[in-house]
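Apart from one protein chain that is not included, each protein chain of the complex appears where it belongs.
Coming up: chain A.
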Amino acid sequence: MRHLLDTESLSRDNAIQILDTAQEMSAVGEREVKKLPALRGRTVVNLFFEDSTRTRISFEAAAKRLSADVINFSAKGSSVSKGESLKDTAQTLEAMSADAVVIRHWASGAPARLATSGWIDAAVINAGDGTHAHPTQALLDAFTMRAHWSQLAGTPSVGGDLAGMRVVIAGDVLHSRVARSNVWLLRTLGAHVTLVAPPTLLPVGVGHWPCEVSYDLDATLDAGVDAIMMLRVQAERMDASFFPSTREYARRWGFDDARLARLDELKLKDTIIMHPGPMNRGLEISSSAADSARSTVLPQVRNGVSVRMAALYLLLSGEMREQATPAPSNAKDNS
């Protein structure tokens, strides 16, 4: 496996290998000298076609802790605004002998395009593309869930998965690369996923996904849940009539104080509340929920660095196990 592009094609073996390696990496973060010489002399380029200081800093910290040289390349502008083309940028990076390209892009599929175009030889890590995928976010979420799940079970997390864990992902699924990556990865790791959203914010075709779908957050919570992940909802979606008002959204689909209290009533004392950030407090999540003891928002950020260290290390060291990647289906159909 040379690239990390999505989670749909990520095997269980590879996913667990990344999580286990991340576990080792997290120990580095707790040392006084937070640095390993593993990638000394290697060059990692953070290629960002879309602003995301949080993700860029996380990848930068990960690469630096592995002693890699880091180049931040901000290629703003779309084809519409006649920015630099992906191809030209890729060839520039190739000329700079980049070993890995961490790419964030506004267009779904741009990292896959970069990886398969022949424009560049580097390993490609998808740091979020359009509304398609955000695999390291899903891996850090899974890492966070696995730590919690194994602790509850009293088993070591290394080598473990999420078998039997009930995960609810609520919010703007339609526009969420986080949801798309989590659904596939969590399924691969054995969790049971339920998506909760207004019908307008679920993609047509979601019925084919390996998860349940509900429009009713309360009924879903009442059925029992071990982790709740709230997705960011942009208030501007209201202008395109995805929902009538932010008030109505928060009432029906937000994780508010009443729902936080409901978890206690349901005796769900170990249920965690997750959010990929940045949060819209008062919209998809209330402040008291975000700041409660159940919240894993800050551990998620911390784990992000470990997971990204693991991904960089495994891809660049060649220690990522080969997996049978499903070939892009050639749909020529003669039947």
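Here is the rule we go by: a contact is a pair of C-beta atoms (placed from the backbone, for glycine too) under 8 Å apart; a residue touches a chain by one contact, two chains touch by 3 or more; residues count from 1.
Note that in this section contacts and distances are computed from a predicted model.
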| item | value |
| --- | --- |
| Options "ABC transporter", "Beta-ketoacyl-[acyl-carrier-protein] synthase III", "Dihydroorotase" or "Iron-sulfur cluster-binding protein": UniProt name of the undisplayed chain | "Dihydroorotase" |
| Touching residue (missing chain; options A:116, A:155 or A:287) | A:116 |
| Hidden-chain contact residue, picked from the options A:47, A:70 or A:86 | A:86 |
| Residue, one of A:177, A:192 or A:308, that touches the chain absent here | A:177 |
| Chain A, residues in touch with the chain not shown (by the definition above) | 8, 78-80, 85-87, 105-110, 112-113, 116-117, 129-133, 177, 180, 203-206, 208-209, 328-334 |
